[in-house]
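Okay, handing you the structure first.
Of the protein chains in this complex, one is absent; all others appear in place.
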């Protein structure tokens, strides 16, 4: 039960129920779809990128609580960040969910993202937590229109 | 060793080395090829059938000692026999090599064929012993030109 | 099975010849613990566990009988060949096929269907022809037909389903025409549990001289299958879904069809003679079994058939139907839970969703309670699309499941709802 609570923290359940920045961004200049064929999770990430800064970011789609909350929290964290800053956040987040808890993760500096520390205990859910992030990285880097984690 | 001697009886070794009725029968009116793809044994049986009587019978081809001796002994037994007689011999021979020794086989009535009684102890060799006989049966029955035991 | 012991799994133990409580001890994997809790295994539609007798048959083969088959005169090779071919005869009897040469060993259902689609479909289908499948097929009974249809310019026609998850029979008849070259249907749906009226549908197709392939992946573990009674032209199933090893399965085909078909793969054991200019193919079944087969797998499948053969399969089917009914009743009583697939005739499978909770999360939370269910699309994406859902959680039973397993799952579902408030 304690394991489960560490995965399904209040903040995750909240973002799952009430996702922030959810919907289509009409004036996006980068749009990418992320898909996990194993569970059918499918999200679209919309970015308005100007002068290397993420001016606007929204997402739409369906998926599990972990993937949806992760996408939601990601948008709140990244809005207004530069591309290098966003990539640094990607690395931090990736380390957090793939490394045994605490080892590399610096809770203090992670803010809301720290809620995802429990994911590392659930290897099968790492792909859920990182789907939106992988999509984002694809969107920042290239003009690819689809990314899949499998 | 005694098992082996019961398989490779003198009469079999003799017919293997000096096959009788070996060669092509020029005025044959039935010719059939028998083939065992597992070991590559391949024989052609030539028959001159007149008024339901096997007037002439020869064979050619290559194969192991058991298959060659069996073909050779068969030709000596069947020359001059009627088709029903030949089919009866087929049944006797088949019973001899497939049934546990002695059970069904009536040694006395089998003559030279009795030399093949040991084959029933070597299930993998039954197909060798019966290849020529199956071909013969095919030749008696139909105008088929190839028979395979596998 | 001991008929006097009273066990929870059978309501009326005094008249039963089958006791799920007792058979459990035949399956070593059922006694593992997950997260410190005893395993509640309800993922049998994905794969079943293996009785000790099957594991032992494999160990015995590798330890004392191991050899290649078909081409050796030495003792081990004869022994392996005999055991391998004896398994083929066991499958023949299991399906009540006319001849053992109608039994082709393949990797599983998927390969069996691919073989039929390529070798039969690829030969008979012409530009403008069609293949009729259903809206509830597993990807394994969709994609192979798509591939061959694409190649020759044929089209796929799909029998629609209703909201209960049943095939629309009038639509089926309407789809069949003189350009229909084959019908490919699942016996039991792995996503919905629907048992299709395949015998009637085969008759309908045969009235129009159209052959029928049945995907039996979900059927063989749950009751008696008789290919002569069904009169199907092909029947495919997987060993691993009926208590046998992985990597082996069967394509049954009627002899005259198999004989008319070109080989699927080329290689050793499937030829009569080879030269660089011309190759003659071997007789059935070897024509379709190129290369060294999965010998230990076939022998293990034979042991699984022996195991099933000792049980009263009608009792097993009855027992499983009760479990499915109990679970359906209990889940229907829970607010916010929907059963997906409510056909009148169902077997083995209960798919469900919970309002506001994604199946993936359901699976993770149940796993914390030691309960194994499958979550996702179950390789049946068109079914999910039809019901407008991304995925389901699926509980699927086998002969060793008990009423306690069902109770544990229902408690688990409540727990899931609690975690999400």
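Going by the order they are written in, the chains are A, B and C; count residues from 1 in each one.
What we mean here is this: a contact is a pair of C-beta atoms (placed from the backbone, for glycine too) under 8 Å apart; a residue touches a chain by one contact, two chains touch by 3 or more.
It should be emphasised that the depicted structure is a prediction, and the values quoted were computed from it without experimental measurement.
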item: Partners of the unshown chain among those that are drawn; value: A, B, C
item: Residue touching the undisplayed chain, where the options are C:375, C:402 or C:417; value: C:375
item: Residue among B:46, B:59, B:89 or B:122 that touches the chain left out of view; value: B:122
item: Residue of C:201, C:295 or C:308 in touch with the missing chain, whole complex considered; value: C:295
item: Residue ranges of chain C at the interface with the undisplayed chain; value: 28-29, 32, 34-35, 39, 41, 43, 46-47, 49-50, 54-55, 58-59, 62-68, 71-77, 107-111, 113-114, 117, 138-140, 142-147, 156, 158, 238, 240, 245-248, 263, 265-271, 273-276, 279, 290-297, 360, 363-364, 366-367, 371-376, 378-379, 381-382, 385
item: Residue ranges of chain B at the interface with the undisplayed chain; value: 1, 3-4, 7-8, 13, 17, 38-42, 62-66, 68, 122, 124-125, 128
item: Touch residues of chain A, complete complex, unshown partner; value: 35, 37-39, 123-125, 148, 150
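Assume only the chains that are shown with their structure count from here on.
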item: Chain-contact steps, minimal, separating chain B from chain A; value: 2
item: Interface with the most contact pairs, given as the two chains involved; value: A-C
item: Whole-Å gap between the CA centroids of chain B and chain C; value: 47
item: Chain centre separation in whole Å, for chain C relative to chain A (CA means); value: 38
item: Multi-partner residues of chain A (at least 2 other chains); value: none
